[in-house]
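Shown next, in structure tokens, is the structure this report addresses.
Excluded from the complex is one protein chain; the other protein chains are retained at their positions.
Let's look at chain A:
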Amino acid sequence: MKALLASLVLSLPLAALAQAPVIQISGATFQPLPLALSTPLTQGGEVKSSATAVDDALLFDLRASGLFQMLDRASFLADAKEGMTAGSINFARWADVGAEALVKYTLTREGDELKAEARVFNVGNGREEFKTAQSGPTAQPSQLAHKVADAIYRHYTREPSPFLVPITYVRKSGANRDVWVADWDGRNARQVTQGGINLLPALGPDGQLGYTSYQQGKPDLYVRKSGGDTIRLKTNEGQMATGIAFSPDGKRVAYALADDESAQIWVANANGEGARQLTDTRFGINTSPAWSPDGKRIAFVSNRGGSPQVYVMNADGSAVRRLTFQGNYNQTPNWSPRGDLIAFTARDERNAFDLFTVHVDTGKISRLTQDQANNEEPSFSPNGRLVLFTSTRNGPSQLFVMTAEGNNPLPLPVQDKAAITTPDWGR
């Protein structure tokens, strides 16, 4: 991922950067771009029912991106029948509501296919900057919305958006805990396991899904391939294996293996063979492995210093280094795909859980959440710009998303009465 980003940046000609606006996302001076998304123009009555679903999903994607200040449609002054071309748009009316960018789109339906055409306008100079045509299945209108949102995101950032990458999480239902996979915003959710206790799911490359399950009475690791075949990894018999994490290339897995005395981090090939123990602390607990984006290092939690803290080591177990020194209960590390930060959950002096990031090289700690009940289990988006996490701020534990700086926290639009835990955003 990191290499991919680097090549993206290098391959951009400077002239192209000068022509079109590119939103600089990080830095203290970052200001979200005031963007007006007009309601979709629909053609034909059939498409009307899907239009609301597309519109809701698109609005949420753009709002959650952290790039835009999405302007309130209640303030809009433009004529509802205004057209799609620069010549027919009265830009003064959009400037009067504070818009600097305007997105107009149409929806049409052809049988089982929904089609969208979106155009991005610069309100200041009245020019069309960009247009995109996308299509998706009528049965899942939100998928079309994610494609349109992705195109707009790419236009402004020159980066792929996180909107097309699935997430996984555990949903509690009665005594059962099941693994689910959903689109990034929680829509289009599919149940993967059928009852029992299933925990700590992780998405790997090539559509692999790993999780911990008590199907055979004790925790074991399972991997479901993209085709649907599920295998149980052969870890040391008699021991408890939990918390699978795929290396970025998908060829190796890290996990924790526990016996009566301790828990240690192990690494094996993706099929469970060639297992090798990385940590060795008698009576200590080492758990929650998380790979660095280059696959060379692993972050994990260890209580070897007396309290659970985040540590980093090389992927062969060498050069172990403690990373967090504040607080006495730090857990669930997740390594940013940009490589620089590790997000984790910390329990503070009031016994509330909150999210922090720690810089891998400098050890600098930044706070992401505060005074909003418990916030746990951060997982970076594949581009490292957003963080998915669970929060109890609205009652039961639910999925939220915010920027990697902790700004703009939003609940995912699909909310559930059941508790949702341990999300993982695919790569």
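In the analysis below, contacts are C-beta pairs under 8 Å (C-beta built on N, C-alpha and C of every residue); 3 or more make two chains touch, one makes a residue touch a chain; residues count from 1.
Just so it is clear, contacts and distances are computed from a predicted model.
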Field: Chain not displayed: protein name in its UniProt record ("(Fe-S)-binding protein", "Biopolymer transport protein ExbD/TolR", "TldD/PmbA family protein" or "Oxidoreductase")
entry: "Biopolymer transport protein ExbD/TolR"
- request: Taking the full complex into account, find the residue in A:L71, A:I167 or A:L399 that is in contact with the omitted chain.
  value: A:L71
Field: Touching residue (missing chain; options A:G98, A:G126, A:G284 or A:G339)
entry: A:G98
- line: Touching the unshown chain, chain A contributes residues 34, 69, 71-72, 74-75, 77-79, 90, 92-93, 95-99
